[in-house]
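Every protein chain except one is present and positioned as in the full complex.
Coming up: subunit A.
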Amino acid sequence: MTAVSEHQAGALPPLPLPGEQKCPFGPPPEYEDLRAGQPVIRVSCPTGVDAWLVSRYADVRQVLGDPELFSNRAGVAAHILLGFGGGTDVPVSEGEFPRMDGAEHLRFRRHMAPEVSNIKRINQLRPLVQGIVDRQLDALAATTQPVDLYADFARPVTTAVIAELLDVPEADQPLFKRAAESLSAGGSSATDVAAALQPLFEYLYMTVVTRRAAPGEDVISRMIVRSDQTDQPFTDMELVTMAAALLIAGYDTTASLISHGVLALLEHPQELERLREDPSLAGTATEELVRYLGVGGGLLREVTQDTEIAGQPVKAGDYVVVAVQSANRDGALYADGDRLDVGRTSGAHLGFGHGPHQCVGQQLARLELTTVLATLPRRIPSLRLAVPFDEIRFKVNSSVLGPVAVPVAWDEIVPALESGA
């Protein structure tokens, strides 16, 4: 491998990004050659950032697992989204934990963990999520086909779950929609994002103030109450940013994962059939879909001290983009990584990331996707695309991957099981 000097920066190849029909479910085809011959190369990214692109499983895992050498300060998506973090020059704002490192970051994670990643708590939420999924399928049975699996099923399900957890009434949801869409769209400038987030932050600020005075049983109230018992209580603004993070992630990221995952299964009918016959495969199917589809544009880190990645020297201040999707298809992880296999037993895939910044909402996302995968194939055995696959459009220039819409049809929706009602 040759080290590329900064003088050639203008001629750098672009960061390979997921294209529409070329790779609706997987990494851009270039990655296979990169993994084989150029596991660490210089690329130029859409926001103008130049970075080392890392494509092999072992190297991606090393970078994500070593936060002392590879910092989050720049913002994980600052290489693809203008309005996101905006590089190391932009100061970290109050409560902006995704850009924090070390103990500072840990303080936020451990405050959210009891609400969203304590497995006992997740298990208690199971009947709630099952009920929401079943009610949404009942509602579909009463509508005219075709329906959009994203807008008419996945998003109502994920929104209902997060609305229930945070106790935010349905009426406030256009606020979240605007904020989530602006945050994940590549074209949004920092000013656009700030403008879209402002009303959401004001709303959540009022919510924090009201619930501080009269706490309920919801996640925001519980975070306020627990905060007062910690050594370093959280400010109202810090509580607002945690609530906003949960809302925005819960709103669109999980919904896109559900519609993208179901679409992948519709394109792999044998795998869908296996799930229909044996809903107990829903757990492994969930892991497999997260591996198969996860994190399209890669994650950004900044080097803190001169070091090496796979023998390539990198300097303090350099940016690194880890290609998670490519890593998850690496033959070093699975011999047949390009195959979708709903029965694959767990492996250490990186679809939720790795290291201390691993997806904060992963357990909630798992619960929702697993419930959908155990329920949907059983209740709609005849589920099918209502348009040819070629007509499905995918989000481009966005940090959230997935189809724009998934029009589907069916012959019959089977009633819910008693226990799930």
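Definition applied: a residue touches a chain if its C-beta (ideal position, glycine included) is under 8 Å from a C-beta of that chain, and two chains touch if they have at least 3 such contacts; residues count from 1.
FYI, contacts and distances are computed from a predicted model.
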- Protein that the absent chain corresponds to, by UniProt name, given "Fe-S cluster assembly protein SufD", "Ferredoxin", "Sarcosine oxidase subunit delta" or "Metal ABC transporter permease": "Ferredoxin"
- Item | Given A:S93, A:N118, A:Q145 or A:S382, the one touching the chain that is not displayed | A:N118
- Touching the left-out chain: which of A:P13, A:P46 or A:G65? A:G65
- Among A:G131, A:P146, A:P215 or A:P356, choose the residue that contacts the chain missing from this document, as touch is defined above. A:P356
- For subunit A, enumerate the residues touching the unshown chain of the complex. 65, 106, 109-111, 113-114, 117-120, 122, 226, 229, 346, 348, 352-356, 358, 362-363, 366
